[in-house]
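Structure incoming, see below.
Removed from the display is one protein chain of the complex; every other protein chain stays in position.
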């Protein structure tokens, strides 16, 4: 690490510490995209898969299915085929 | 040792009703939630701590698989231990079932176990290991099962009684499971109940099953926890209470979960049976 970058780190972190100290931490930060609570509780019996009970839904054993996407990937951005990178 | 569960009716609390039960104190003697949903931390654990401050809490595990011919998963056991350190649960239960083998292959289900002497040695060691790690006795629940080990040399009730004698564990008696096994496997209900040590029964479960018909025309009652408690199961519950006395009783409902009021009404039915018994006894 060069002397220049040492100086850079010290000045950058000094400034960041000063700025972080005056703005409340996470609470004041951007509330961008909320993930929500809907994810809770998936080990519940049966309903969410973890049987302390049997599943009510019947899935056909050995079911075959033709894979044709019908979801938002066909509509997103107006393109049928997503760009490849 | 914390106080036991209150001898009254409670409900299994599931995701759709978390906020309702937290927002307003409900007429509930106690609540039960699934341990694994609160492993580690974050919002789920914080919510469970809030609930535990409002209601006596029972934690019901579905993933330890103490009936396996392999030792309990150390990671799972450690996570449960951390949970019990973080939340004041008055009862902790698991099932007499297996879900894994020694190669860490899991089926996330409650699978039936052989009821033999050799199996008893293994399961008693597993229960003792878990109780030591958790530093508290467990309630072990009888299982609803759809098949049986062909070489059983005792029945499930005798197996549970031996488990109590060897490990000091308590029992969680699921009356619906017992009924389902009677219908599916021809389990002798009287023999099962007669084998149980009454003092060990710390909790009772009630739920509703679904009848399923198969391609070959056979039918099974599947323990789906998706319906009200059936009249025949209420009848068996009355017998159980008459036999063993009043016990903390839980309504479990896990699929097609109805409004909270429906669960509270089911719990009230159980409470009325408990009250009748108590009045008759005094």
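For clarity, chains are labelled A and B in written order, and residue numbers in each chain start from 1.
FYI, contacts are C-beta pairs under 8 Å (C-beta built on N, C-alpha and C of every residue); 3 or more make two chains touch, one makes a residue touch a chain.
By our rule, contacts and distances are computed from a predicted model.
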Per UniProt record, name of the chain withheld from view ["Phenylacetate-CoA oxygenase subunit PaaA", "Acyl carrier protein", "DNA-binding domain-containing protein" or "NADH-quinone oxidoreductase subunit N"]: "DNA-binding domain-containing protein"
Among B:41, B:88, B:198 or B:259, residue touching the chain not depicted: B:41
Of B:26, B:58, B:99 or B:167, the one touching the omitted chain in the full complex: B:99
Where the unshown chain meets chain A, residue by residue: 1, 5-6, 8-17, 19-21, 23, 25-37, 39-40, 42-43, 46, 48-51, 54-55, 57-59, 61-63, 65, 67-73, 76-77, 79, 81-85
Hidden partner interface residues of chain B, rising order: 36-37, 39-46, 62-65, 68-69, 73, 75-76, 79, 98-101, 104-109, 111, 113-114, 116, 118-119, 122, 146-147, 149-151, 212, 214, 216, 218, 220, 222
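Keep in mind that, in the parts below, only the chains that are shown with their structure count from here on.
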Distance from the mean Cα position of chain B to that of chain A, given in whole angstrom: 34
Residue ranges of chain A touching chain B (in the complex, touch as defined): 37, 40-56, 58
Chain B residues within the chain A interface of the complex: 12, 14-15, 18, 34-37, 43-44, 47, 60, 62-63, 95, 108-110, 144, 207, 210, 212, 222-226, 252, 254-257
